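Below: one structure, written as structure tokens.
The complex appears here minus one protein chain, its other protein chains still in place.
Moving on to chain A:
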Amino acid sequence: MMQFMLLFSRQGKLRLQKWYVAHPDKLKKKITRELITTILVRKPKMCSFLEWRDLKIVYKRYASLYFCCAIEQDDNELLTLEIVHRYVELLDKYFGSVCELDIIFNFEKAYFILDELLLGGEIQETSKKIVLKAIAAQDLLQEEETPQGFFDDHGLG
């Protein structure tokens, strides 16, 4: 089971965090800081896996963003790389060639997509089409609720 997933920039700024285990806020921050610093100093020719406490850390860099997952000992680290890649593909399809700014300004959408791919730290859907269809249908629900013309002022903006 994946324990958490973090997205952060090359500058070490956190862009997304998803926790599937309960930790106090302070500990979450400590873990995040620790992993960000550990991963950022690793050289590109090093492999994508780290042993960290009793977990395996799998990370991969896409453009300016690092995707970092913590999995348990009997999880498949190569598969985790595939899951991360699948998530990136989904973001890419949804935003249309995604960049870091898309995720900053639409972080809630990035969460929604992740929640359609993973649930409770396990993969729930292996078809890209079904995930994107579910997201589109929910976005539509949201749009229908928002009074026309007032969209700019009433939505999340």
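The rule we apply is simple: contacts are C-beta pairs under 8 Å (C-beta built on N, C-alpha and C of every residue); 3 or more make two chains touch, one makes a residue touch a chain; residues count from 1.
By our rule, contacts and distances are computed from a predicted model.
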> From the names "Protein DPCD", "Ribosome biogenesis protein YTM1", "AP-1 complex subunit gamma" or "Probable cytosolic iron-sulfur protein assembly protein 1", which one matches the UniProt record for the unseen chain?
Replying inline: "AP-1 complex subunit gamma"
> What chain A residues would touch the chain not displayed?
Replying inline: 1, 14-20, 22-25, 29, 45-51, 74, 76-79, 81-83, 86, 104-105, 107-108, 111-112, 115, 119-120, 122-130, 134, 137-138, 141-142, 145-146, 152-153, 155-157
